[in-house]
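The complex appears here without one of its protein chains, the remainder shown in place.
Then we have chain A:
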Amino acid sequence: MTDKQRKNIPRQEMREQDPLERIANFHEVPYGYSEEQAVNEALRCLQCKDPKCVSGCPVNVNIPWFTKLVTEGRFVEAARKIKETNPLPAVCGRVCRQEDQCEKFCLRGKKGKPVSIGSLERFVADFERENEEVSIPEIPKWTGKKVAVVGSGPAGLTVADDLLKRGHKVTIFEALHVPGGVLMYGIPEFRLPKKIVEAEIEYLKKMGAEIELNSVIGKIDTIDGLFSDGYDAVFVGTGAGLPIFLNLPGENLVGIYSANEYLTRVNLMRAYRFPEYDTPVLRGRRVVVIGGGNTALDSARTARRLCPEEVTVVYRRSLEEMPARAEEVRHGGEEGVKFRFLTAPLRFIGDREGRLKAMEFVRMELSAPDESGRRRPLPIAGSEFQMDVDVAIVAIGNDVNPLIQNTTPDIETGRGGNIVVESDSGATRKAGVFAGGDIVRGGATVILAMGDGRRAAASIHRHIMKE
């Protein structure tokens, strides 16, 4: 194929479940590429000598190498190439904000659309798994070193992957009854099927990762306790799981959830299949979600599937400032989620039984940019109005989980309780303890947590091997 022909191939679009159909189920929305689409899309890659996409990826997946393999139909080899640096390709291909990472730097994006790197990553990972071609890389002889990983979210899983490949023993401690962190309790089934997360974790277990579930470090054991148990180093990847509430009047009325609670009930506990599963969730008829991030969109699209009449996302800034992935906003819109921008809640109004029945809001306008560079929303006097609401979901962000810091006073914490680390090594101020992901950054993304995990694993290796 000539370069010209290559350049004329249009970006391949994934087929998706019809919006009217999908709001009645929790099945995944995009169907993924066909083999032919994957090859065509991979052919669009220009195989740059100095690929900027690779440095745009926080775990530096060798993108041109794997897309080359895809063009040759060597899908399984392509998946294995990715797994050299990324243990969760089927996850990342689905949930990364590629428009801000690899795809942002794709040369083809300068004139036209970038190569759909995420879709290709997803395709090869799915192909390998669905064809039962997943194989376990050869693990070097045990170095005699043991590492404890606290938290089994994306950061912890990446640390485990890297350390296992270097011949260390790894035990992951997880507070919940399943591993995966936000991948299991936060991101909904229709965006990230739980079977896929389970399969990627199974792969780590086959590599030798031990996972201790139902183990809340800070309660059943402490960091110091882990060292006494014979671990040579500890990685803390406990995330940002502490929901922030609005602190508005009436916030404890029945029917008001943190997004964490709502999504945990639905995703982790499968309340959408109540009463087959025992955990209930209030469905309501008119649902309001407060916030503008992916969590808000996940909550709104989940609510849409639980059959209410109306789901509205209320955000105090405008569409442009929304931190959610563009695709999620589009999907939400297609599914009938309504958006009310430049609007902020003032109070929750209850009925006699203490159940939410309405909310009061105020219209906002954007003023001059603040120190973060975003224009600050200010209330417009006299623009207050009420809306009937019976379920409200607060999705305005999370603080870091304080359980470890509270029981390990010699770990230095910053403002808001996040753990302070050296940015290049992930080392905390406490010898032998490393940290990464949301516990360090505050609520961020899956792939940034994985990048932190990768860097921390390298420094843990140096630390325990005294290199």
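By definition in this document, a contact is a pair of C-beta atoms (placed from the backbone, for glycine too) under 8 Å apart; a residue touches a chain by one contact, two chains touch by 3 or more; residues count from 1.
Basically, contacts and distances are computed from a predicted model.
> What is the missing chain called in its UniProt entry, if the choices are "Na(+)/H(+) antiporter subunit B", "DnaJ-class molecular chaperone", "Sulfide dehydrogenase subunit beta/Fd:NADP oxidoreductase subunit beta" or "Light-independent protochlorophyllide reductase subunit N"?
Options "Na(+)/H(+) antiporter subunit B", "DnaJ-class molecular chaperone", "Sulfide dehydrogenase subunit beta/Fd:NADP oxidoreductase subunit beta" or "Light-independent protochlorophyllide reductase subunit N" narrow down to "Sulfide dehydrogenase subunit beta/Fd:NADP oxidoreductase subunit beta" for the missing chain.
> From the list A:258, A:294 or A:312, which touches the chain that is not on show?
A:258
> Out of A:23, A:175 or A:359, which residue would touch the omitted chain in the full complex?
Final answer for the missing-chain contact: A:175.
> Check the options A:50, A:276, A:309 or A:424 and report the residue that touches the missing chain.
Selected residue, touching the omitted chain: A:276.
> Could you list which residues of chain A touch the chain missing from the display?
Residues touching the hidden chain, for chain A, are 175-177, 213-216, 219-221, 241-243, 245, 247, 251-255, 257-258, 260-261, 264-265, 269, 274-280, 282, 353-355, 401-403.
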